[in-house]
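All protein chains but one are shown in place.
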Amino acid sequence: MKILVINPNLTQAVTDAVAAVARKYAAPGTEILAVTGEFGPQVIGGRAENAIAHHGVLDLAARYYAGCDAVVLGVSLDTGLLALRELLPIPVVGMTEAGLFGAALVATKIGVLTFGARMVPAYEELVKSHGFADRVAGVDSVELPPTATFSDPQAVRRLSLEACARLIDGRGAEAIVMAGAAMAGLNETLQNEVAVPLVDGVACAVPLAEMLVRLGLPKPTAGSFAHPGERSVRGLSPQLAALFRAKP
Amino acid sequence: MKILVINPNLTQAVTDAVAAVARKYAAPGTEILAVTGEFGPQVIGGRAENAIAHHGVLDLAARYYAGCDAVVLGVSLDTGLLALRELLPIPVVGMTEAGLFGAALVATKIGVLTFGARMVPAYEELVKSHGFADRVAGVDSVELPPTATFSDPQAVRRLSLEACARLIDGRGAEAIVMAGAAMAGLNETLQNEVAVPLVDGVACAVPLAEMLVRLGLPKPTAGSFAHPGERSVRGLSPQLAALFRAKP
Amino acid sequence: MKILVINPNLTQAVTDAVAAVARKYAAPGTEILAVTGEFGPQVIGGRAENAIAHHGVLDLAARYYAGCDAVVLGVSLDTGLLALRELLPIPVVGMTEAGLFGAALVATKIGVLTFGARMVPAYEELVKSHGFADRVAGVDSVELPPTATFSDPQAVRRLSLEACARLIDGRGAEAIVMAGAAMAGLNETLQNEVAVPLVDGVACAVPLAEMLVRLGLPKPTAGSFAHPGERSVRGLSPQLAALFRAKP
Amino acid sequence: MKILVINPNLTQAVTDAVAAVARKYAAPGTEILAVTGEFGPQVIGGRAENAIAHHGVLDLAARYYAGCDAVVLGVSLDTGLLALRELLPIPVVGMTEAGLFGAALVATKIGVLTFGARMVPAYEELVKSHGFADRVAGVDSVELPPTATFSDPQAVRRLSLEACARLIDGRGAEAIVMAGAAMAGLNETLQNEVAVPLVDGVACAVPLAEMLVRLGLPKPTAGSFAHPGERSVRGLSPQLAALFRAKP
Amino acid sequence: MKILVINPNLTQAVTDAVAAVARKYAAPGTEILAVTGEFGPQVIGGRAENAIAHHGVLDLAARYYAGCDAVVLGVSLDTGLLALRELLPIPVVGMTEAGLFGAALVATKIGVLTFGARMVPAYEELVKSHGFADRVAGVDSVELPPTATFSDPQAVRRLSLEACARLIDGRGAEAIVMAGAAMAGLNETLQNEVAVPLVDGVACAVPLAEMLVRLGLPKPTAGSFAHPGERSVRGLSPQLAALFRAKP
Partner (left out) sequence: MKILVINPNLTQAVTDAVAAVARKYAAPGTEILAVTGEFGPQVIGGRAENAIAHHGVLDLAARYYAGCDAVVLGVSLDTGLLALRELLPIPVVGMTEAGLFGAALVATKIGVLTFGARMVPAYEELVKSHGFADRVAGVDSVELPPTATFSDPQAVRRLSLEACARLIDGRGAEAIVMAGAAMAGLNETLQNEVAVPLVDGVACAVPLAEMLVRLGLPKPTAGSFAHPGERSVRGLSPQLAALFRAKP
C-alpha cells in the first residue's frame, strides 16, 4: 500500500517530521510518499495563508496521487479535506480529523493544543466544521511560532506542558490532540509527564487511511462527494486541470 | 464610497448580473467596481472548485482593493471571507452572510435556495460555519446548473417557485435567501408569487458594506482578524504577496 | 426617509443619547424621530420591568409610526421586537440584534457588555433567542446602574475597560457589542484603549433599517409575521387598538 | 394551600376550562383561584397579542397573589413566566413548561400540539427558550381557532387526532403536550385513540406548584430571580406598582 | 399511594438517608418502600460500577414493584431510568432528573454538585442525555467520597459551600441540584448560607411520582417505551425474567 502525505507548506523540515511519524505508525508494507508545497505560505500562520493553501493541497494531490492508495493531509487545519474527498478516486484523511477520532476512542472530552493564540479560533471553527464541538473541551495554545519546534524545543516542551495542565485541570480534557504539523512526534516526548493520552494526528491518520483502503468502500455516485463530472477550469496546472476532466 | 465586488468565477455574465444588483441597491454616490476571476473554475459547482476559488478571491482582492472602501464577495459560498477579513485593512462582506442577516431582520426561520442538490450540503455547512444553523429552516435547490439563469430562465423560475413552496410549507421558512451569484436579481421576478420575502444576498451585502464604512470600526490589533504581520510566501502574484508584507 | 426610534423607558436622557447616535450614523436625508415611554419602568433593570415594557413598546409604536419608514428599538433587550415585526407594515430593527449582526461582520466570536450582573442571564437568553449563541463568546457586565453613564462616567469607563479585557483575554471575544441603551456612544470613548472593535447597537440599527427600506421587501402574507388580521382587544390605547383592526 | 391560576386573555370560558382541570388535578385541600384578564387580547392569536399579555399577566398577579401560595399560568405561551418568577415571593409555574416536564417524565421525544399554523413558530421558540429543544420532536397544529373548542368540538377532535398521528409517525413523538389553554381537558377525550400519552399542561402545573410549595425553597437573594429591589415605575395599577416597592 | 424507592448500591445508610427525605416530602398518605441493592457496588464511584448497577436496578424493581404505584430511583446517575420506564407498567422518576426539573422551575441556569471530580464527566453526560445541557451552567464536585457524608460531615459542609460559591459566582448558577444519593438532605443544612435555592433530587422525585400517578397517563402501546413484548432471556432472577414474559 502507498499513502501520499501532503504538506502544502513550503517547509521541508515539517514534511520530514510528518513523514517520520507517518512511517513509524504505518503498517508493515505501507509506503509513505511525502510531498511539500511549491507555492503559498512558508508556514500557515493565519486564515489567509490557509485559504491559499487550499489551492496548494489540490495541486499537490493532483501531481502525486497517481499510484497511491490513499492521501493523508499533513496540515493541521485539514486544509482542502472535503474538496479532495470529492475530487479524488481514493480515500483522504485529515490529520486533525484523525487525531480527534483517535482521541475520541480513548476519552469523551478532548483538548486540542496548537501553536499561537491567534490560531485558536481557527481550530475551534475546524472542530465545529467536523461536527465535533460536543466532544472538544477546549483549544489552547503554545505562544511560540511552529518553527520553535526546531529552534527552541525546550521552550516548546515547557509551554506545552503548561497548556496541557490548563486543558486537563481547567477544561476537563481527558485526552489531548496535538494540532500542528510541526508538532509531529512531540506527544512522545511529553507523554511521561501528562496524566492523559496525547494523540498525534498523523499517527492516527495513517492507520485510518489504511483502514479505508482495507474497507474498499466505493466512491459515491451521488451527493456532494461524487466526482463533479467534467468541469471547465482555467489557469491551473495540467495535472490539477486533468482531475476536472476525469470521468466521474 | 467605492466598493469592490469580487466574483472569483470566470463567467463575466455572472459578474455583470451581480454588479447590476450591487449598483441598484447601493446608496447614491457609491461606486461599484466588479471584477471577474482570472484562473480557476468557470462556475463553482462543487467543493473542489470552491477550494481553488479561495486563492482566486484573495488574488483578485489584492489586485483591485487599492482605492476601495470595502469588499463584497459576489460568490455565494462566501469563499475566502474570513481570510480576506484578516488580510485586508478594509471591511469585507459575503453575499450569503449578508442575505442571511437581511432575512433574519424580517423573519425568524429562514430558507435558503440554491442551484443543484449536490451543493445543498455545502450550503448547510456554510450556514453552520456562520453560526446560523438555529435560524435556517432548510436548504433546498433548483435542479438546474447556474447557467440556466441565462439559458432557460423560465425553467429556473418554475423550479424556483416549487422549491420556495417546499421551504415554506414543508420547512416553515418565513423568508428565503437566494444563494447563488447567478441568481442575482431573481428574487424580484418571483416575489409576486411567493408569500414570504425573497432576499438577494448582494442587495444586502452592499448596504452592509456601506454601514461598516460608516461605522469606521478599527482593524483589530489582536486576535485572529488582526493582520498576520510580515509572512513569508512564494509563487503568488506580486500584489497578493505584497499583502503579506504590509505593516500590521 | 424617517425612522422612529423607540425607548420604552421613561428616562429622556437615555432617549437623547440614543437619538444622538442614531442621527450620527443615519444617512444624509434620514430623519430620526425618537420617543420616550409614557408608562412602565424608569429604567429597565430586570425581567419584570422588561415584561411591562413590551406593552410600552407596542403602544409607542402605534402612536408614532404613521409617516415613518422603519422602526429602531432603542432598548437593549430588543423588547417587543418580534411582536412589532408582526404587527407593523414597516421594518423593525432591534438595537442589540443590530449590534450582534454588525459585530458578526467583523469578527467570529463576539462579546457582549452590559450594566449589572443581574442582567447577564437576560442577555444570554436574548442572544439564544436570536439564534446567535454560537457566535457569542460571553456576556459580561459593569457593576453600575445604567444611570451611572450620566452620573459617574469615569467609573463606567474604567469598569468597562476591565470588562472588555475579561471578554477578550478570558473568552476570546474578537469584537464587543455594547448592550445598553444608556451606553449609546460609549464605544467611541473607549475604542482607543481596546484592541478589538467596539460596536454600538443603535449605530448599526439605523443603517440596517435604512437597508430594509431600500430593499423594499414585502410584508409576508403567510406565517407568524403576517399581520394577525382583525383581532378583538380591550383596554388598549386607541392607536394600539387600531393596529389590530388594520386590514392584513 | 391556595393556587392562583392566571388567564390573561379576556375569555372567561377559557378560564373556566383551565380552572376545571386545575381543580381536577389539585391535591385534596388545594384551593384554586382562577382569574381572567381585564385588558389586552380576547384570545392570544399572535406575537403582538402575546407581548401585550405580558403586562396583563403581571397586573393580574399583582392584584390577586396575596394569600396565595403559588401561581400557575393558564396561558400556553407561558407569558410573563420569568418576570413573575423574579417579582413574586411565591413559586410560579407555566402551563406549557409544566406539560413539557410532565411529558419528559414518560418519554424522551415529545410532540407539541397547538391551534393554528401561525403559532407553530412561537411554540418552537418557547420550547427553545425553555432549553428543551433537544427533547421536542416537533410542533404541529390544528387549523382552527382556539374558540373552536367550544363551537366545533368534533372538528377539533378530528383534526387533533390527525395532528397526533403526524407527530407520532412522522416525527417520532412518544408523548404529546396539548399546548393551548383552550385545549384544557381535550387530552382526556382523545387519549383512547392515541398510542402515546397526551399531557395537559395545567394538569401538570398544579401538582408542580404544589411540589414547590412543599419544597419551601427560599427566594434567591442574588441573581436574576432575586427581587429587583425598589424600582421607579409609572402609570401602572397601584397593585403592580406596589410590587416594585416591596422589600427585597 | 405506595412508592418504591430503589437504591442499587449495597449501602443501607444511603438507602436510609434517601428514604428519610422521601418520607419527608411525600404527600400525606403516601407510603415509601425503600430497598437496597443485593449485588454490585457498595457505592457507585465510577462508570463500571454504574454499568453493573443497571442490572441491579432492574432486579430490585422486578422484586419489589408489585403493589407499588410508582418507582423513584434513589441513585443519582438515574441508573436504568429509561429501561425501567419501558419495562414497568407504572411510572418511574429518576432523582437527578427530578432535581433538574425542580431547579428549572425556580431558575434558568442550574448548577449541579456531586462527590468526586472523576464523576463530573458522568454527570455532564447525564445532563446531556436528559437533553438539559442548555439549562445547566456547570457541574462541580466536592473532593470527598460519598461516605464522608456520614464520616466527616463538617468537611462535606465546608467543601460543598465552596463548590456552591464556584457554581454561583463562576458559572452563573441560579439554583443548585445536589446530585448524590448520599447527599440526601444535605441541602437543608447548607441553604442558610447559600444565596440561591439548593434542590434535593429525592425531595422532587417523590412529588413528581405522585403527580404521574394522579395524571394516570396510559402506558404507551407504540414506540420505545411500550413494553417490549415477550422476550427470551436467561440467567436472570425469576422476578426479572417474569417482566419479560408480561403481556404487553
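Each chain gets a letter, A, B, C, D and E, in the order it is written, and its residues are counted from 1.
The definition used in the following text is that a contact is a pair of C-beta atoms (placed from the backbone, for glycine too) under 8 Å apart; a residue touches a chain by one contact, two chains touch by 3 or more.
If you're wondering where the values come from, they're calculated on a predicted model, not measured in any experiment.
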| query | Which chains here touch the chain that is missing from view? | reply | A, B, D, E
| note | Given A:15, A:36, A:50 or A:108, the correct residue touching the omitted chain is A:108
| query | Which of these touches the unseen chain: B:59, B:125, B:174 or B:210? | reply | B:125
| query | If the hidden chain were put back, which of A:32, A:75 or A:93 would touch it? | reply | A:93
| At which residues does subunit B meet the chain that is not included here? | 120-121, 125, 128
| request: Please give every residue of subunit E in contact with the chain that is not shown. | output: 10, 38-43, 45-52, 54-55, 57-58, 80, 82-87, 118-122, 125, 128-129, 223-226, 228, 231-236, 240, 243-244
| So which bits of subunit A touch the chain we can't see? | 25, 27, 82, 85, 91, 93, 97, 101-102, 104-108, 130-135, 168, 172, 174-175, 191, 195-199, 203-204, 207-208, 210-212, 214-215, 217-218, 220-226
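We adopt the following convention: only the chains that are shown with their structure count from here on.
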| said: Tell me the fewest steps from subunit A to subunit D, where a step is a jump to a chain it touches. | reply: 2
| task | Taking CA centroids for every chain, report which one is farthest away from subunit D. | result | A
| message | As a quick test, compute the distance in whole Å between the mean CA positions of subunit D and subunit E. | response | 27
| request: Just give me the whole-number Å value for how far the CA centre of subunit A lies from that of subunit C. | output: 43
| field | Numbers and ranges of subunit D residues touching at least 2 other chains | value | 82, 85, 120-121, 125, 128, 223-226
| field | Listing of all chain pairs that touch each other, if any do | value | A-B, A-C, A-E, B-C, B-D, C-D, C-E, D-E
